[in-house]
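A single protein chain has been removed from this complex, and every other one stays in its place.
And then chain A:
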Amino acid sequence: MTGRALSGTKRESRLLRAFVQLADTLVDDYDVVDVLHQLVEHCVQLLDATAAGLMLSDQRGGLRVVAYSSAQTRMLELFQLQASEGPCLDCVHSGEPVLVADLSTEVQRWPRFAPLAMEEGFASVHAMPMRLRRETIGTLNLFRRDTGLLSEEDLLVVRALADTATIGILQERAIRRGEIVTEQLQTALNSRVVIEQAKGVLAFAGNLEMEKAFQALREYSRNRGRRLADVARELVVGELRPDDLLSSSPRPTEA
């Protein structure tokens, strides 16, 4: 058993909270990008993972990075897309989990990705497909500093989190309609662009780091029960003044 971060009970209650939070988000009008960010954060907090990232299909034959727990994860995900190799791509193409206990044994399989990930200090990777029947709409990826695989129990948690997020994206009540997948995925990809623009607006107006700007944006949206993408758009088109947002949520709280 490699150093599990949390004791049994504490972990259980956090796990419960994570599912309740994810489920809550899905009840009303929610924001896909926000849900996915929560998901990767939960993965890092709950599981024995150093970092997590999530890619979604762009439905044009490619994948896009939509959520990540750190800039470093984002870079690793983007690198796989550029190099056209890596565990996350294999996971999406096969629709099966790709579990790598020790990256140093996989240099032949991924001659570019494996050395880079190791250089960044990662030793093992778990890529879990986000699947709806035969279609794989994305992949949830965990990166760890230690070698070895997650326990069976933790893998179940990853799968349950990935499934919950998949259902969230597709809206359970309309899950049979193929077109819903497209509407949601395409909207999420465009939201990602607006959110980055909004981060820039806040970063300049409040002299903030991008991550802090994102926290402020999320905090404000959540406190008001608004969709992240809507608030972001209002900032970008000038309907909401950055100062008004920043003065109302002075300090982002810890989840």
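Simple rule for what comes next: a contact is a pair of C-beta atoms (placed from the backbone, for glycine too) under 8 Å apart; a residue touches a chain by one contact, two chains touch by 3 or more; residues count from 1.
As a convention for this text, contacts and distances are computed from a predicted model.
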Original post:
What is the protein name, per UniProt, of the chain that does not appear here: "Permease", "GAF domain-containing protein", "Sigma-70 family RNA polymerase sigma factor" or "Cytochrome oxidase maturation protein Cbb3"?
Top reply: "GAF domain-containing protein"
Original post:
Which of A:L22, A:L47 or A:V65 touches the chain that is not shown?
Top reply: A:V65
Subject >> Residue, one of A:S13, A:S104 or A:N190, that touches the chain absent here >> reply: A:N190
Original post:
Considering the entire assembly, which residues of chain A contact the chain that has been omitted?
Top reply: 58-61, 64-66, 74, 78, 81, 135, 178-179, 182-183, 186-187, 189-190, 192-194, 196-205, 210, 232-233, 235-238, 242
